[in-house]
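Shown here: the complex without one of its protein chains, the others still in place.
Labels run A and B following the written order; every chain starts at residue 1.
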Amino acid sequence: MNNDTLIPLIGVVTDIRQDTPDVKTFRVNALEGGKVFEHMPGQCAMLSIPGVGEGMFSITSSPTNKEFMEFSIKKCGCLTTWLHAMDVGQQITIRGPYGNYFPVDTELKGKDLLFIAGGIGLAPLRSVINYVRDKRDDYGDVQIVYGSRSKDDLVDYKEIIDEWTADPNIEVDLTIDNPQEGWDGHVGFVPNYVKELNPSTNKTVLVCGPPIMIKFTLAGLKELGFTETQVYTTMELRMKCGVGKCGRCNIGDKYVCKDGPVFRFDQLDALPDEY
Amino acid sequence: MQEAMIKRAKELLADGTVNRVMGWKKGEFAYDTTPAVFETAEEIDRDFIYNDFTQANQSKYLIKESRKEGKILALLKPCDTYSFNQLVKEHRIIRENVYVIGIPGGPKIDIEKIKAKGITGITNVKNEDYTLKIETIYGVETMPFYEAVSVKCESCKSKKHVVYDELIGEGGDILDSNRFDMVEKLENMTSQERYDFWRGELSRCIRCNACRNVCPACTCENCVFDNPKSGIDQKAAADSFEENMFHIIRAFHVAGRCTDCGECSRVCPQNIPLHLLNRKFIKDINCLYGEYQAGADTTSKAPLTDYRTDDCEPSVVHERGAE
Partner (left out) sequence: MLKISASNLNALFDRIAEKQTLYIPVDREPNVSEYKKYESGMTMSKALNTVRSAKDFFFPQTENLAEFKVSGKTIEVKDIRKENEDFVVFGVRACDARSFGILDKVFLSEPVDSFYKNRREHGTIVTMACTRPAETCFCTTFGIDPTVPGGDVSVFFDGENYFFLDNTPKGEAFVASVSDMLEDGDASKLAEVQENTRNIMKKLPLSGLSTDSFGGERLMEHFNSDKWAELSESCFGCGTCTFVCPTCQCYDIRDFDTGNGIKRFRCWDSCMYSDFTKMAHGNSRNSQLERFRQRFMHKLVYFPANNNGEFGCVGCGRCLSKCPISMNIVKVMKALEDK
């Protein structure tokens, strides 16, 4: 019988990084080394610990990374608590990749890009950011606006500081919600910061974060003159199968697992407000 | 009866005693009725129905409805008043937000019992002096009313309204029912026969949760079977024994609070006689702790939540329960 996508593969956790007090980044390899499968930026995978549960997670690493996949996961429910308790060497089950991806080869190509992320919302965008950095000539200006509750809650802070801010070809604007000792950067919510930064309206925007942040960011972008056809986001709803059959992650006639998770805001506008 | 109820409901709406009326709405066919809340006299005139098919117990809806603004009129059949009282006792229904009119109850008829006679294409059902005249697209059929009486009304325990603000029609008495006959029959089986009986019945369960969701005693905000933290949450049986456990655990959970309203068996799409599990508990409680009817009042302590020094010792429970 042919492989069935519901029967998972095995992955090994080869590295665990504590990113923030409640976010860890897990590096996953195939049993024989290398990646379990290839993916595109924005796609997701179903991870599970048998007996605990299965959940859909954004693949945080870039497809240009040929050695491993990474997942930045926030401790939130039963499965993620278990994942956070893992040690290096632990095997997990993995299946995917699922869903569509940011149109890095088509609509985004040659464009000036503005990434806007809040909290754990950086996870799916990190894949695109590193993809773009590795294929830098294919894209125009790159600006990243990233905010979190505090300095400690900035996911991948080390990579941001060591690599992104050090990269002369990209602009990184960080912000935290409240003043904090040892932080001399910007303080304030992401949507307001975006407005202050007043980015050029010829940029294509990729935004991800808590629903409330996305809502205000989009409103702010519209005030600045952006249109909904310029803004992409990625969605998360409860999923079980990952392939548009189990019937629960739909927004209107679209399944987030199959037709998403990446949507352009004009596409979301044509769908019911049920997410 | 329907006219008297409509008239009174409209009066109570008009004089401001209530701002909503909980009743039944007519459906596509002569026999299908849906519990509904009416807000205006026009809605009542258009859709309100009370007939031989209005079986649904409305008490559970009143948990939610009694927490809304204003007072709601509830039209309760005798059996429904027990569920209502029990829910008042458990502080689930806010009594002062409900105006209760006791209405005559059944026996109600169950369309499935008519269909079981092979009668189909039903366009109308008339009760002519306790003979059902059933009009169908294939012609007119007749059958005795009592052959179509619903399971929950077959062994009616009481015609008495245990709570009401006013009555429409006559009040009734507690009946000397035959409701424990089948339980006794089951008790008299050998354990293997009894096991086979319940396996046969419960193996048909499709875990639709209709019995639980309709049950006026099942009012947990988060049922253990839905709660991942409970450790026993499940949607379908992972093995053949689990489906039995759902019903047995549910019967334990409602023991001492189940008023024997019969809704579980009424709604079961697979016709599993679930009420028999609850009746066994009721019978045992009566036997071990003395006669007790859940919902008969709102003040008495229930035997399973009230410790007394002369309570039956666990060691003799088995013995006494077996008599």
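Some points to look at:
By definition in this document, a contact is a pair of C-beta atoms (placed from the backbone, for glycine too) under 8 Å apart; a residue touches a chain by one contact, two chains touch by 3 or more.
Small disclaimer: the values here were computed from a predicted structure and weren't measured.
Contact with the undisplayed chain is limited, among B:Lys7, B:Lys117 or B:Lys301, to B:Lys117. Of the candidate positions A:Met69, A:Ile92 or A:Leu268, contact with the hidden chain is made by A:Ile92. Checked against the full complex, the one of B:Gly27, B:Gly70 or B:Gly171 touching the unshown chain is B:Gly27.
Hidden from this view is one chain, which touches subunit A at 1-2, 4-10, 50-54, 76-78, 80, 87, 89-93, 236-238, 240-241, 243, 245-253, 270-272, 274-275. The omitted chain makes contact with subunit B at the following residues, 27-29, 32-37, 56, 60-61, 112, 115-118, 120-123, 136-138, 204, 206-210, 212-214, 226, 234-239, 266-267, 269-271.
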